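Of the protein chains in this complex, one is absent; all others appear in place.
Right, chain A next:
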Amino acid sequence: MVRFKHRYLLCEVVSDDPRCRLSLEDRVLGGLIRDTIARVHGTFGAASCSIGFAVRYLNAYTGVVLLRCRKEFYHLVCSALPFITYLENKGHRYPCFLNTLHVGGTIRTCQKFLIHYNRRQLLILLQNCTDEGERQAIQKSVTRSCLLEERSDEEFSESGEEEAAEAVE
């Protein structure tokens, strides 16, 4: 097919400071990465990566970030990521780093990977949990995420109706 091919980088922002999560916004993060690329790879790197670069998804609670860049230059982005050591927002600096989880060709594969990854994380958490109350809470959320697949059918039919309504409009 005729299209621009991209690479999607699924990363995790790891930080000791909880306030770091507060200031995690897509614009801030995007600027930060751009600056880092410029710093590491110079003007050429900054220019070649600026085309098609975007932060497609960001979750402050889990720290998951999805970055998009052109396929030709994703090495530049990849190699620049380890050089991020702090997140700066509104004058505050929070030390952090980015952990690359997955590199995919589409958003969809990244999403699929994220599901698997999160499940694995939850299971690990469940195994290592010692507190009874905590354990139950975790179990609940695990079952919830599994239940979703069954519930999603209902969801779909609903959205189908919605679509029909839209079509009527």
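In this section, a residue touches a chain if its C-beta (ideal position, glycine included) is under 8 Å from a C-beta of that chain, and two chains touch if they have at least 3 such contacts; residues count from 1.
Simple rule for what comes next: contacts and distances are computed from a predicted model.
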Protein that the absent chain corresponds to, by UniProt name, given "Ribonucleases P/MRP protein subunit POP1 isoform X3", "Large ribosomal subunit protein bL21m", "Fructose-bisphosphate aldolase" or "Insulin-induced gene protein": "Ribonucleases P/MRP protein subunit POP1 isoform X3"
Residue, one of A:R39, A:H75, A:R93 or A:K140, that touches the chain absent here: A:K140
Hidden partner chain, touching residue among A:V40, A:C78, A:L101 or A:L122: A:L122
Touching residues (missing chain, whole complex) on chain A: 17-19, 21-26, 55, 57-62, 64, 107-108, 111-112, 114-115, 118-119, 121-122, 125-126, 129, 131, 133-134, 137-138, 140-142, 144-145, 148-149, 151-153, 155-157, 159-160, 163-164, 166-167
